[in-house]
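Only one protein chain is missing; all other protein chains are in place.
Naming follows writing order (A, B and C), and every chain is counted from residue 1.
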Amino acid sequence: MKALIYRGPGNKALEDRPKPTIQDAGDAIVRVTRTTICGTDLHILKGDVATCAPGRVLGHEGVGVVDSVGAGVSSFKQGDRVLISCITACGRCEYCRRGMYSHCTTGGWILGNEIDGTQAEYVRIPHADTSLYPIPAQAEEEALVMLSDILPTGFECGVLNGKVEPGSTVAIVGSGPIGLAALLTAQFYSPAQIIMIDLDDNRLEMAKRFGATGAINSGKGDAAEQVKAMTGGRGVDTAIEAVGVPATFLLCQDLVAPGGVIANIGVHGTKVDLHLETLWSRNISITTRLVDTATTPMLLKVVQSGRIDPARLITHHFKLADILDAYDTFSRAAATGALKVIIET
Amino acid sequence: MKALIYRGPGNKALEDRPKPTIQDAGDAIVRVTRTTICGTDLHILKGDVATCAPGRVLGHEGVGVVDSVGAGVSSFKQGDRVLISCITACGRCEYCRRGMYSHCTTGGWILGNEIDGTQAEYVRIPHADTSLYPIPAQAEEEALVMLSDILPTGFECGVLNGKVEPGSTVAIVGSGPIGLAALLTAQFYSPAQIIMIDLDDNRLEMAKRFGATGAINSGKGDAAEQVKAMTGGRGVDTAIEAVGVPATFLLCQDLVAPGGVIANIGVHGTKVDLHLETLWSRNISITTRLVDTATTPMLLKVVQSGRIDPARLITHHFKLADILDAYDTFSRAAATGALKVIIET
Amino acid sequence: MKALIYRGPGNKALEDRPKPTIQDAGDAIVRVTRTTICGTDLHILKGDVATCAPGRVLGHEGVGVVDSVGAGVSSFKQGDRVLISCITACGRCEYCRRGMYSHCTTGGWILGNEIDGTQAEYVRIPHADTSLYPIPAQAEEEALVMLSDILPTGFECGVLNGKVEPGSTVAIVGSGPIGLAALLTAQFYSPAQIIMIDLDDNRLEMAKRFGATGAINSGKGDAAEQVKAMTGGRGVDTAIEAVGVPATFLLCQDLVAPGGVIANIGVHGTKVDLHLETLWSRNISITTRLVDTATTPMLLKVVQSGRIDPARLITHHFKLADILDAYDTFSRAAATGALKVIIET
Partner (left out) sequence: MKALIYRGPGNKALEDRPKPTIQDAGDAIVRVTRTTICGTDLHILKGDVATCAPGRVLGHEGVGVVDSVGAGVSSFKQGDRVLISCITACGRCEYCRRGMYSHCTTGGWILGNEIDGTQAEYVRIPHADTSLYPIPAQAEEEALVMLSDILPTGFECGVLNGKVEPGSTVAIVGSGPIGLAALLTAQFYSPAQIIMIDLDDNRLEMAKRFGATGAINSGKGDAAEQVKAMTGGRGVDTAIEAVGVPATFLLCQDLVAPGGVIANIGVHGTKVDLHLETLWSRNISITTRLVDTATTPMLLKVVQSGRIDPARLITHHFKLADILDAYDTFSRAAATGALKVIIET
């Protein structure tokens, strides 16, 4: 089968690989019908992710059809249409019992990282019973690719951890795909204000179309001051960090109101300054989270009800044969306007 | 009346002052019967608290008897025995309605800071209806002085924010009075382990008598490693920072388990390093809080039930005339073994 | 001044009464600009409310302008535009500190019940600081009359107690004004389904326009069976009782899913059967609540943000001089189509 292979820093290729086979009683082999590319895949290609060795099939998102299952799989059978979670969960360990699937002792984020992933014609999914989700009969498959990772990430790490609630004020720092996913799902809770902050006016325009009530270009003035002005001088109840660099985390500290939450989504590569000399008395919380995809069933229901259309995050389509073009388009997002790209196999 | 006056950095004196009078319909004048000294008073005397001007009567803790009340006070009358909260709360503003009294727009921590405090024969208490608490008939007054500040601080900022629960594991970094207050109140929730960490073996011994299940002298080896060894390699569910310097906050980052909480109590004077390059994916929370004393009614009930004896925190007694000796004893705690000192007026 | 007086069962009149005066330091006198009629007023007129004596000015909802305040009032002054809460709260007692204003030991629901109410040119509001809310500058006054009682009642007793959440399923039994208030505010949380149940097709039509995803006329077939059919056989996560008779409470027991909540809003006059022989093992909750109006600040923010328009509940307008006509229209709602009627003074 064809598969996109990480060949070491700066190097990738579409190669022929043997179709994966059942290795454990809990495994399923899934024929991938649609996958996508994540910002994390670009991190891997830079050599930033030590757990991902050269030779790995990349990709941790996608939908497909069950091809075969191991003896211990009871929830799925050949032919079932399934959503693949980016997080593999055994459902048995102490972390899984607490819904903290990201820290599953034999799973977590392993797809396209420690084991071969979804940017291929077939993928092996361990712990299939608790790592796949059935696709409802009338569902639009393509939209559901957004539920593998980006939508639960924005929702769990940003919106739920950030305790967004009716009438509250929210600032989202970073208007890329993950910030927009947080923006879409924050609206589940009817906050009074959602202010998007970014350096790119095009992304801010898009954010307004996605429901932002305000937009600030942080390259053109003091963003914290503008947020204060928009919120009666208080700052926001929820500051969502969706970039992953020290400057944006610092900005969140400046714009969070007393009693508020800084909900970090960004993948950080270095330490940051935490201004406890100010914040110690401000009754704030800071949260971090690797997505658990514990809310996938909830998100499936909301999508099915029509209250949200995650397909709005999809900007481009490619065939698997053209996945190198897809990577090119996705990696030059500022120029191409790419949010999420769909790859059909 | 006699009062302890802050006369600028490094300078304090017991002086004669006029007895305070009602200035606002919501005021009460309270004859102080017992007060105490807080670590924050020492901070003020170092010149570290900009809001506290020379000439101020210090002190924000105590019990006493109502001497007179303004026209708007309905819950208290002359002769009532009362507990004075360190936090003044109007009960009306948006923060007070959320129980976040520390951020009351016309109150908060103002006693012995922005207005004259309790280390005197009388004190004026604004917003008396929502800043004083009736002392139950049979209650031991002296023990209740611990409910003005230290016990709710340990409980709210450390235990409640830290989400201590039955069977969980707790580490408390700092075994001074505030760490011990956290230790006492953490036991309300029956955690499986409470590990105290300090540099002083005497304090650690005391912590064991107060209920600690383990004690680590962080000056004699790697405290984080020892905590990991005591918790099956995982680290603790709740790490309580009760010191207020970068090194102890850093230690908390090293010993918190995935999914855990770092609950900060310490008053920090400088920024700290936050290692988001590790923590971004560990599903942790960090909380800060200036005590709200919102749990004072609950704490009064627990103390009345006999499940906790806060008088155990009291090590020394002085008369108001000898308050300079009391400051001396309290400020040399390592040598004197002082935890909390009671000053009778 | 003119005032609508309860003169005993079945008897009411518009009479001349002296303008109320300040009786307590915490009082405010408010010139009422708009008020409305509640179903509870009809209960009083039937003689069902023992606490309301003949001679009482009715009404517990409205907006107006502060005319004068007592010495202890600090948040409001003459000329301020205010929203009057149906619940009077001292902000000081144990219940108020828990946000359970409905059970304030010197307040609760007393307006137009134990003391004179709002269906008059002026009204005296005790505990004004914590029982009135400032009206934002640009706000539409008329819509805010819905925030005195009906909107917080639907929201607190139905939606919050019912734990409505994204993707969940909701049934609301009763499509009158209070059921519609629950319907409007349930949408703050983006449930997947909201099924309205009533005996009146007109009301069900209105419910669909207000956002219901399904409607069942319980007089034309088995409502519980239909709800099961609409929810994959499970029943609903949240069943909101908005009528107050045994039959509707029984229906809620039939249609709630395992793990679900029955949130009672209805004012019941008799005991009901609770089928614990079935429900003991179904992991459900049943909640009751007299509205606390603790969420009024939140609701004001949501209304100001434009996410909800409570004026949609208003169907008729009258002058105070014509309040008897207003009562007639409101009491014959099936014929007149009345939901809420506004009375201008």
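By our rule, a residue touches a chain if its C-beta (ideal position, glycine included) is under 8 Å from a C-beta of that chain, and two chains touch if they have at least 3 such contacts.
Worth saying up front: this structure is predicted, and the values here are computed from it rather than measured.
Student: Sort through A:Gln23, A:Ser74, A:Asn202 or A:Thr270 and give me the one touching the missing partner chain.
Tutor: A:Ser74
Student: Just name the one of C:Val145, C:Val236 or C:Ile284 that touches the chain not displayed here.
Tutor: C:Ile284
Student: Under the stated touch rule, tell me which residues of chain C contact the chain that is not displayed.
Tutor: 95, 98, 100, 102-103, 244, 249, 258-259, 264, 266-277, 279-290, 292
Student: When the complex is taken as a whole, what residues of chain A touch the one chain not shown?
Tutor: Output for chain A: 25-26, 70-75, 90-92, 94, 96-97, 99, 106, 129-130, 294, 297.
Student: For chain B, enumerate the residues touching the unshown chain of the complex.
Tutor: 165-168, 187-193, 213, 297-302, 304-305, 307-308
What we mean here is this: only the chains that are shown with their structure count from here on.
Student: State, to the nearest whole Å, the distance from the C-alpha centre of chain A to the C-alpha centre of chain B.
Tutor: 41
Student: Mind pulling the residue numbers of chain C that touch at least two other chains?
Tutor: Residue numbers touching two or more other chains: 297.
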